[in-house]
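My structure is below; once you've seen it, I'll send some questions.
Removed: one protein chain of the complex. Kept in place: all other protein chains.
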Amino acid sequence: MEATIEKQIKNAGDLVHTAEESLLEIEDLTITIDSVKKDLVKQIDLSIKAGEMLGLVGESGSGKSLTATALLGLLPSSLQITGGTIRLGNHQITSLSEKEMRQVRGKEIAYVSQNYQSFFTPFIKIGKQFVEVIQSHSPTKKSEAKKIVRYWLNKVNLPADRVFNSYPFQLSGGQLQRAAIACAILLRPRLIIADEPTTALDVLTGEKILDLLRGLQKELNCAILLITHDLKHVMNRSDEIAIMYGGQILERGRTCDVYQNPAHPYTRLLFQSRLQLSKEVTKELRTIYGEPGLIAEKGCPFARRCPYVFEACNEIPQIKTVSDAHWVACHAAN
Amino acid sequence: MLFIIRKRLFQLFIVLLVLSIFTFTLMKLAPGDPVLTILNADEMLVTEEDQAKLRSDLGFDQPLYVQYGKWMLNLAQLDLGKSYMTGKPVWDELMERLQITIELTTFALFIMISIAIPLGVLAAINAGRWPDQVSRILALIGASIPNFWLGLILIYLFTFKLQILPSSGIGSYSHIILPAFTLGFTFAVVYARLLRAGLLQSMSEDFILAGRARGLKEWRILWIHAFRAAILPVITVFGLSIGSFLGGAVVVEILFSWPGLGSLAVEAIFNRDYPVIQGYVLLTGIFVVIVNLLVDLSYYVIDPRINRKEEAL
Amino acid sequence: MKINVQMPKAIKLGIKIKNENHMIICGLSFLTVIIFITLLGPFIVPNDPLSANMSERLASPSVTYPLGTDHMGRCIFSRLVIGAQATLGITGLVVASVVMIGIPIGLVTGYIGGRIDSVIMRLVDGLLALPEFILAITIAGFLGPSLINLMISIVFVKWIGYTRVVRGIVILERNKDYVSAAKVSGSSNWKIIRRHLLPQIISPVLVLAALDIGKVILIISSLSYLGLGAQPPAPEWGAMLNDGRPYFQTVPELMIYPGLAIFFVVLSFNLIGEGLRDKLDVKRH
Partner (left out) sequence: MLEINSITKTYDTNPVLKDITLSLNQGESLGIIGESGSGKSTLARLILGLDSIDEGEIIFQGIRVQHKRNSLKKVRRHVQIVFQDPASSLNPKLPVWKSVVEPLENYPDTIPLFLKEVRNNKELMAGMLFNKVGLSQELLERYPHQLSGGQKQRVAIARGISLQPALLICDEPTSSLDVSVQAQVLNLLKELKRDLNMSYIFISHDLAAVQFMCDQIAVLKNGTLLDMFRTEELFSEIRHDYTKKLVGLALKDIL
């Protein structure tokens, strides 16, 4: 009894500590296509505190998945980080060697992807792949590793024995995504990157997956970066959100602040054009002009679709503080 | 699993049927009289009676379908008739030569694998850089060079100029090196490209990214997670091209005076020794089907998903 | 040790296009030269490729005989040039017939499916087990060695490959939404095949044909080398190699020239085929 209380206190202490200092700190990150010198991600700043969830929202081509790949140090060689830094705890990810980075991956940063069907290698039994992860990070006896795997499979409400001995194709989508989450938390990472974890799943199943993720996060006190194209996935769950467009972050802040007072036209329009169930059926939906591929080369990337565009939008907007912990990059906002 | 075996057995049946009708028809269409061939071979004075007797001995005076039926019945008992030239049973002759050919092809296969896998993997992990270009050029050469010409060049170099390897005959390992390399090389470089393509494909799968994100070591990613998916198309193509492999073996056997099945077949062709040719074709057909059955079965070992796909059929 | 993937498409293309184009251009220019020489052959050869002159046998290159003479005193250069006609002509005929047979059968069986398809495919599976080379040997063996028999036997086996490829693509495509959409649009089966499916198979067949031309040339020359194809004194490259065999320790040129000729012709087709495959992004079948 005392032990658990002690733990609680310790956890609380952690929280206080991390409220000041964030676990993950991305500063000025720029990712460039080597061959044509085009920036796909431009000078973005992000941070996540331990035990919190950051929702990174963006449409296709916004650079959100690329950012995740950069965090894992798995950018393809044609793309390069040409500026900025990524820090996770004490690790300066951008300056780690490939070997050091490998040890960070899986142990400190875990990854859950959208494509649950192809998350595990299709012709190796799930249990074996879990054991492989454990043994890749620390020499562990197989029986010992098995025990750990069983523990976490149970934790995500899967029949541990059956799943352990199954091939990936023998599980349903929901089960696979649970297994993927179990695999992610296997080594108690400090950060989980979940890249559209529910997009390919049914609505109800997806909901359960997100709840599970949220629950585990609380328990493990880890940070989650939830990448999604859909605001609704993050609004109820994440502590902070960041809205990305054309490789830049247009707005970021505490979720409730952004929701109550969206400062960027894009954020506002995204909220307004969302289809919502209501007693009163709307006659016509509010729309945003153009498509996500329409990215302004210069200045504010949203300028070509923005109804409030004016001359100044040719320049990259300064980041303005809307309120405490709520920032926006827009000339029109004040 | 049973499904595949059934499918292949059915194929074997079709192959034997088609091949038997095919060779049987050809034999009947063939110019010249086999009776004369046989009698000439025995270097006797040929009389009309002799001919007629032999003709009825061989059953050539009966209607075609009866001849075919009889021939098939014999075939079912592995009786392929007797060689016109040596008078020995064709089956025995084939088996004797088969051993020698298998020796050659096994060795060639071994050379092929030991070139193809390292070259393919090297090309894949260096995609776009010089090892990849080298493998590409080698593959182009391999696919463009007539293998008998390659063999001739090798003989010229190693037998005539350097005088370190024999150019013909069998007996020792030094005898097998040149023919096996000639046969194996042209296939090896092509398979290396296939393996490279397969590896690049499987390395771009999401599960590879997921594996890296779990912090797996790169060699494990390559050899344990990617390789298995990459090897499937290579095996498939191998099954499909086993025929050309055997065809290549014929040329190589002639070139290096290797007394295997291929040499036997070519000798038989020049001697119009039809039963032997028939036997050779049938044996080759069976061999190809069996290799393809093995290829199919290897899928099961490599990819457990295939079981399920099949159930869905 | 890391294989990098997931390049955005545009970048991938940027790097690749150069390489493919080089290959195609290289192949095409080889080929143009070869075809040019072949067509002009009768006008540019210095000597009659068939006339033997035993007093000049195995002569070294000279003004009269640019590449010297063979064991019967025939002009090697003239024989090479005239030999190209036989090789290229036969190969062209074979590949054209194979394409004409293979495509329609593949289209129809693939699109209609059902029983006709399974019967034909079973048969085809069976035939596939007959390696073309061995079949060609057999036919040559029974019907006597000749170029015509050689052609028949290659066509007999090769069409299967085209049928399979075409059928595979058709089966893949016919279940896609755009074919359903065409059906819903009221298009007839014939129109769907012609307008929607045929264009999908052109690139793969083109690639396959380019690569097959090389293979057919190799088969023909190998069989001629074995003495089962072109018959002496016809100036065929494989046959020339066969002729030169006994002398090649002393006069290796007899083997080198025809071999190089075969190699370069096949290489140019392979360059075109490989280049096209990459350029048109055709998967291997």
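First chain written, first letter: the chains are A, B and C, and each begins at residue 1.
The definition used in the following text is that a residue touches a chain if its C-beta (ideal position, glycine included) is under 8 Å from a C-beta of that chain, and two chains touch if they have at least 3 such contacts.
Keep in mind the model is a prediction, meaning the values are calculated, not measured.
*Asks:* Please provide the labels of all shown chains that the missing chain touches.
*Replies:* Result for the missing chain's touching partners among shown chains: A, C.
*Asks:* Could you tell me which of A:Val163, A:Leu187 or A:Leu270 touches the chain that is not displayed?
*Replies:* A:Leu270
*Asks:* Would you indicate which residue among A:Gln92, A:Asn236 or A:Ser323 is in contact with the undisplayed chain?
*Replies:* Reading the full complex, the residue touching the unseen chain is A:Asn236.
*Asks:* What does the interface between chain C and the hidden chain look like in terms of residue numbers?
*Replies:* On the chain C side, contact with the omitted chain comes from 176-178, 180-188, 191, 195-196, 199-200.
*Asks:* Given the full complex, what residues of chain A touch the hidden partner chain?
*Replies:* 59-60, 202-204, 207, 229-232, 235-236, 259, 269-270, 273-279, 281-282, 284-288, 291-293, 305
Methods note: only the chains that are shown with their structure count from here on.
*Asks:* Of all residues in chain C, which are in touch with two or more distinct other chains?
*Replies:* Residues 2, 4-6, 15.
*Asks:* Give me the residues of chain B that touch two or more other chains.
*Replies:* 209, 218
*Asks:* Show me the residue ranges of chain C that touch chain B in the complex, using the header's touch definition.
*Replies:* So the residues of chain C in touch with chain B come to 1-6, 15, 122-123, 125-135, 137-145, 211, 214, 218-219, 221-222, 225-228, 238, 241, 245, 248-249, 252, 255, 259, 262-264, 266-267, 270-271, 274, 284.
*Asks:* Under the stated contact criterion, what part of chain A meets chain B in this complex?
*Replies:* Interface residues on chain A, with respect to chain B: 69, 72, 74, 102-107, 109-111, 113, 115, 118-124, 132-133, 136-137, 167, 169-170, 180, 183, 193.
*Asks:* Where on chain B does chain A make contact in their complex?
*Replies:* 205-207, 209-218, 220, 224-225, 228-229, 302-305, 308
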